[in-house]
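Below is one structure, written out as structure tokens; comments come after it.
In this view, the complex is presented without one of its protein chains, the others remaining in place.
A and B are the chain letters, set down in written order, and residue numbers restart from 1 in every chain.
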Amino acid sequence: MSLVVKDLRVEIATGERRLIPVDGVSIEVAANECVVLLGESGCGKSLTALALMRLLPDGAGIADGDALLDGESLFDLPERAMRAVRGGRLAMIFQEPMTSLNPVLTIGQQIEESLTLHRDLRGEQLAVEVRRLLAAVGLPGERLSAYPSQLSGGQRQRALIAMMLAGEPSVLIADEPTTALDVTVQAQILRLLKDLQRQRGMGLLLITHDLDVARDMADRVAVMYAGQIVEWTTRERLYGSPMHPYTRRLFQVLPSAVRRGDRLVQISGRVPPPDAQIVGCRFADRCSDAIEACRADAQGLREVAPGHWLRCGRVGSASPLPEVKPEAGEGRPAAGLTDRLATPVLELRDLAVHFPIRKGLFQRVAGHVKAVDGVSLAIHAGETLALVGESGCGKTTLARAALRLIEPTGGQVLLSGEDIGRLDGEALRRKRTAMQIVFQDPFSSLNPRMRVGDIIAEGLAALRPDLDAARRAARVADLLDRVGLPRDAAGRYPHEFSGGQRQRVAIARALAVEPRLLICDEPTSALDVSVQAQILNLLADLQREQGLAYLFITHNLPVVAYLADRVAVMYQGRIVEEGEAGALLSAPTHEYTRMLLNSAPGRGPA
Amino acid sequence: MMPVLLWTDGLIFLLVAGLAGFVFVVRRHEHLAAPWRRVAGDPVGMAAAVLLLCFTGIAVLDSLHFRPALPAGPGGDKLGGEIQYAPEVKSLLDRALAPLIEHQEKSYSAPFASRLFIREAITLADGRTVRDFPRLQYGGAALADPDAGRAGDILVRAAAGLAGGLAVWLLLAWALRRPLRRSAARGTILYTLLAVCLIVGALAALAPHYHVFGTDKVGQDVLYATLKSIRTGVLIGALTTLITLPLAIGLGVSAGYFGGRVDDVVQYLYTTLNAIPGVLLIAAAVLMMQTQLETHPDWFETGAERADLRLLFLCMILGMTNWTGLARLLRGETLKVRELDYVVAARAFGVSNTRILLRHILPNVQHIVLISVVMDFSGLVLAEAVLSYVGVGVDPGMMSFGNMINGARLELAREPVVWWQLVAAFAFMFVLVLSANLFADSVRDALDPRSRGRS
Partner (left out) sequence: MTAYLLRRLLYAVPILIGVNLLTFALFFLVNTPDDMARLHLGVKRVTPEAVVKWKAERGYDKPLLVNAGAAGLAKVSDTIFFEKSLAMFAFEFGASDDGRDIAEAIRTRMWPSLAIALPTFVIGLLVNITVALILLFFRRTYVEWTGVVALVAMMSVSGLFYIIGGQFLFAKVWQLAPISGYQDGINAARFVWLPILIGVVGGIGAGARWYRTLFLEEAGKDYVRTARAKGLTETRVLFRHILKNGMVPILTGAVAVFPLLFMGSLIMESFFGIPGLGSYTIDAINAQDFAIVRAMVFLGAVLYIAGLILTDVSYTLVDPRVRLQ
């Protein structure tokens, strides 16, 4: 065994409270094995990794447990010896490639630093080894004199990997290494990591929240929930016959083409906070299978089958786990129901947004960045059009231009057949009730200084001045009901709500003015999958009830397959392919669409 | 007596009212109150706040001005029944310190001295003339033998004063037990109050009988001058910011929000103003103001009004040259905030620019304004001293730390050295500036999201 972790406990002291974000985690990573630590945000997986490196942030500390690297206890080492281990036999790469590299040192210098430190290389040998490492991670040799700012996100992540390989680690920890990257780049980096792991026979501890990534990469998987490992087994067993109720729910909340038309399973409730005093199972309150014993007795991790460990009170008890059935959906209107001949709610004709590039002494316009370059689209009532593309393809600019928040350079925006591209002032304002937007980041989309009620009423105040305060308040209460928030939410501030609840507030705000079209700009990509399911269900309900049209901007193909009627693929400012969702996803014609589909994780081990 | 409202008095009351209003609003909004609760829990910050409050209290007392009624003329005939008022303007503080004003000696005397600092020809009872240090008229006047009984007398009086201070503190602590009950900084606040009470008690007991900080060249009590200087310092620090704020907020936020031409103009304005060396710009403006005041004697009735007008102009000039820093910060922050999704959402509703500025931008950049207000205060107090030294500060007739230092620095060349004036001015200024700096640090730590988690 390369790395063995036993009963790791991490504590954070904040004032009088003592938080235990990691509570008794045990895992092992063998040589030439990839172990995935899988869990939703805040479950303690990153802290586990940092604790192994002994790089916990200020205030957090290792309270208990042990970690053995090749038989040597890491937590007992003096700091000096630990430094030799860090970046040497145990290395770690991080999530944010944009900030994880030193901006004022070249890639070469940063790799050399590790090589000199851990392998004592100098001069010619050093130069040769740097180039060898760059080649190993697929970066051209001349990149060694580049600064991080001159590299793309994927290239930076490669450089970081090269840096961490310099010490020839026996175990490499990768903490969400591809979360900040585009799907196609993610596929490349994951493949690189897998190849490196195999070539070098090293252990890879991959931390991720993505079930599909785990499926592609893992030999064994540990599922983490609220600071504990709840299930720990091989990939085949986990994906073939998951046993823990939490794991099973995780699979069920995932959207996919198969579940089209069905409501997604939801996990009720919230993850308990890290200072909660829980004796029994931490998932019990959200578990539909929980029995009294689950809450009363401490649950240990037990081996329920050879190589399958489980922290669940129902296994071996008199009543075995019942099968979970997906909720039957009320179904959504089939795509055929929408009237294609009617005037579309929104139609874009040759829409273009160009940003000038200025150069020279007098800042003359030397060219244009064609962010949106002649896009034509139509969305009908009750229809969901998914706009798929990677970062920088122009999809957000397109959304803002359609809303007339950015002035289009050319083309037309027709709202129910009327060109709003020429409207100004009051006329444009009146049209704004028809079309609203929901954003990706639930934290920056709500003004922290306003009460939720005022946030929701903002559009009403601006666009429906005919409503008096009492009727506005009634509308707000009604909207809160509709998005599934308690009525007293109106008097509270956004910081009191979780990400999913904030996204509900944002949806209520958009719905307040009764739009016919909602532009959803990656509305679930900042949310955990269990919360994503709730939001997707809500959007589906609203569409069924009100006949809303959605322009759904996303890069997440399973969500597209689950939700969209039609799909438009955007690449470098243009729509390269458009069509019926099922047909397009199963038989793409454009090269880029094919590449996107092939890059999506979850197709099984590479 | 006839109340007199000087320009700066009006503004300082406005400021106090504004502060009270701010506290009222903050208390009603949890999200505004939360960071201030962190300040309230910070012992160092609260100790500094207690001291600042004491200084502000003195400044406010010194801003309640009036002209005392003159005693009726001989025979009690009032001119047409009208009361005559003295030409000089007094403040409540002056009234409280009346003994200090009246106890004017001939010239320098050291702290606690009972004799003058310089020899004079004294005519003895038998008609001979000797050169010796004459007895002070007021300092230690109660003593039969000024040289032997002095130390004992001082100790007794000081002890009585300290006891009085302790008693006041006990009363205060009892009165404050409720509001302080749950404060994490309770101990520090009470200890600071104790220190203040003891010092004030001792001073109050000693000052009527001795010149605690000595006297200056014309025999004026230095303690009095120092206390009077506090108002000038506090005013310069506070009023300047008051004048800076509208300019900085208006220009900075609109430059960031509207961009384009507005941004160009504002940036041009502040680059141009910044390009002129600060002291020179202030000096130039003050020189201009001075000639204006010279040529318009009709603008003021009394010397106090003249000095007040000059102080007001000085604050305005400092404000005009000081807004650029805050404006630049606000511009940068507004650029960030205006790109946030909630502003975009508001624009998608067609919410007007004014409303977006008021409801979304301003509330979310206000922490920068607050931080900068408290941070700038100490710098302005220090600047007053330098400007007065250069000769472009407050009116030479006005008591201020700068004028005190300026008047006293040449005395260091005397043999023996006259040090007490300088030391008193520097010490009071140091305590004022230090507490302002510590309080500012505490506020910044609580309000600035970037400084969170940093020690």
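As a working rule, a contact is a pair of C-beta atoms (placed from the backbone, for glycine too) under 8 Å apart; a residue touches a chain by one contact, two chains touch by 3 or more.
Keep in mind that this is a model prediction, so the values were computed, not measured.
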item: Candidates B:L194, B:A283 or B:M316 - the one touching the absent chain; value: B:A283
item: Touching the absent chain when the full complex is considered, from A:I62, A:M163 or A:V185; value: A:M163
item: Interface with the undisplayed chain - residues on chain A; value: 53, 55, 58, 83-88, 91-92, 94, 96, 99-106, 113-114, 117-118, 147, 149-150, 160, 163-164, 167, 359-363
item: Interface with the undisplayed chain - residues on chain B; value: 268, 271-272, 274-277, 279-281, 283-285, 287-288, 291-292, 294-295, 378, 382, 385-386, 389-392, 401, 405, 409, 412-413, 417, 422, 426, 429-430, 433-434, 436-438, 441, 450, 453-455
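Note that in this section only the chains that are shown with their structure count from here on.
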item: Gap in Å, rounded to a whole number, between the CA centres of chain B and chain A; value: 54
item: Touching residues on chain A, where the partner in the complex is chain B; value: 58, 400, 403, 405, 428-429, 432, 435-437, 439-441, 444-450, 455, 458-459, 462-463, 493, 495, 506, 509-510, 513
item: Touch list for chain B against partner chain A, complex; value: 30-32, 340-342, 344-352, 355, 359-360, 363-364, 453
